[in-house]
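All protein chains but one are shown in place.
Up next is chain A:
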Amino acid sequence: MLKLTQWLWGLGLLDSAWAALTMGALDLELSFPCQEVLWPLPAYLLVSAGCYALGIVGYSVATFHDCEDAVRELQSQILEAQADLTRNGLCF
(Lines give C-alpha, C1' and ligand atoms only; values in the text may rest on other atoms or scores of the structure.)
Protein backbone atom coordinates (compact mmCIF):
# COMPACT_ATOMS: atom_id res chain seq x y z
CA MET A 1 0.00 0.00 0.00
CA LEU A 2 2.95 2.33 0.57
CA LYS A 3 3.77 2.81 -3.13
CA LEU A 4 0.11 3.49 -3.95
CA THR A 5 -0.22 6.09 -1.21
CA GLN A 6 3.03 7.72 -2.38
CA TRP A 7 1.71 7.95 -5.93
CA LEU A 8 -1.65 9.29 -4.76
CA TRP A 9 0.03 11.93 -2.60
CA GLY A 10 2.28 13.04 -5.46
CA LEU A 11 -0.64 13.21 -7.91
CA GLY A 12 -2.78 15.03 -5.35
CA LEU A 13 -0.05 17.63 -4.83
CA LEU A 14 0.37 18.19 -8.57
CA ASP A 15 -3.40 18.44 -9.04
CA SER A 16 -3.83 20.99 -6.26
CA ALA A 17 -0.91 23.07 -7.61
CA TRP A 18 -2.47 23.00 -11.10
CA ALA A 19 -5.93 23.87 -9.74
CA ALA A 20 -4.52 26.76 -7.69
CA LEU A 21 -2.69 28.14 -10.72
CA THR A 22 -5.58 27.78 -13.18
CA MET A 23 -8.21 29.30 -10.88
CA GLY A 24 -5.94 32.24 -10.08
CA ALA A 25 -6.04 31.54 -6.36
CA LEU A 26 -2.43 32.63 -5.96
CA ASP A 27 -3.01 36.05 -7.54
CA LEU A 28 -0.18 35.68 -10.04
CA GLU A 29 -0.31 37.74 -13.21
CA LEU A 30 0.51 35.01 -15.73
CA SER A 31 0.88 35.97 -19.37
CA PHE A 32 -1.83 34.67 -21.70
CA PRO A 33 0.37 32.06 -23.48
CA CYS A 34 1.37 30.63 -20.08
CA GLN A 35 -2.27 30.25 -19.13
CA GLU A 36 -3.03 28.64 -22.47
CA VAL A 37 -0.27 26.08 -21.87
CA LEU A 38 -1.21 25.43 -18.24
CA TRP A 39 -4.88 24.64 -18.83
CA PRO A 40 -4.48 21.34 -20.78
CA LEU A 41 -1.45 20.25 -18.77
CA PRO A 42 -2.98 17.20 -16.95
CA ALA A 43 -4.39 15.86 -20.22
CA TYR A 44 -1.03 16.47 -21.87
CA LEU A 45 0.82 14.56 -19.13
CA LEU A 46 -1.62 11.65 -19.43
CA VAL A 47 -1.27 11.49 -23.20
CA SER A 48 2.52 11.69 -23.07
CA ALA A 49 2.63 8.95 -20.38
CA GLY A 50 0.46 6.78 -22.63
CA CYS A 51 2.70 7.47 -25.63
CA TYR A 52 5.78 6.63 -23.57
CA ALA A 53 4.26 3.32 -22.45
CA LEU A 54 3.27 2.46 -26.02
CA GLY A 55 6.75 3.32 -27.27
CA ILE A 56 8.45 1.20 -24.63
CA VAL A 57 6.20 -1.77 -25.42
CA GLY A 58 6.84 -1.39 -29.15
CA TYR A 59 10.58 -1.12 -28.67
CA SER A 60 10.66 -4.19 -26.42
CA VAL A 61 8.67 -6.17 -28.99
CA ALA A 62 11.09 -5.11 -31.72
CA THR A 63 14.29 -5.90 -29.80
CA PHE A 64 13.31 -9.12 -28.08
CA HIS A 65 15.82 -11.81 -29.05
CA ASP A 66 14.60 -15.03 -30.60
CA CYS A 67 15.92 -17.97 -28.62
CA GLU A 68 16.45 -20.67 -31.28
CA ASP A 69 17.89 -23.28 -28.90
CA ALA A 70 15.10 -22.87 -26.39
CA VAL A 71 12.49 -23.28 -29.15
CA ARG A 72 14.02 -26.53 -30.36
CA GLU A 73 14.44 -27.90 -26.85
CA LEU A 74 10.87 -26.99 -25.92
CA GLN A 75 9.44 -28.60 -29.06
CA SER A 76 11.36 -31.83 -28.50
CA GLN A 77 10.16 -31.90 -24.90
CA ILE A 78 6.55 -31.41 -26.07
CA LEU A 79 6.85 -34.36 -28.47
CA GLU A 80 8.40 -36.47 -25.74
CA ALA A 81 5.60 -35.61 -23.31
CA GLN A 82 2.95 -36.35 -25.94
CA ALA A 83 4.48 -39.78 -26.68
CA ASP A 84 4.70 -40.56 -22.98
CA LEU A 85 1.09 -39.60 -22.28
CA THR A 86 -0.35 -41.51 -25.25
CA ARG A 87 1.64 -44.53 -24.08
CA ASN A 88 0.00 -44.22 -20.67
CA GLY A 89 -3.45 -44.08 -22.19
CA LEU A 90 -4.38 -40.41 -22.50
CA CYS A 91 -6.17 -39.63 -25.82
CA PHE A 92 -5.41 -36.31 -27.50
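Here, contacts are C-beta pairs under 8 Å (C-beta built on N, C-alpha and C of every residue); 3 or more make two chains touch, one makes a residue touch a chain; residues count from 1.
The rule is simple: contacts and distances are computed from a predicted model.
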Quiz item: Of the options "Thioredoxin domain containing 16", "Aldehyde dehydrogenase", "Dolichol phosphate-mannose biosynthesis regulatory protein" or "Nuclear pore complex protein Nup85", which is the UniProt protein name for the chain that has been left out of view?
Solution: "Dolichol phosphate-mannose biosynthesis regulatory protein"
Quiz item: Pick from A:Leu2, A:Ala62 or A:Leu90: which residue touches the chain that isn't shown?
Solution: A:Ala62
Exercise. May I ask you to list the residues on chain A that touch the chain which is not drawn?
Key: 32-34, 36-37, 40-41, 43-44, 46-48, 51-52, 54-55, 57-66
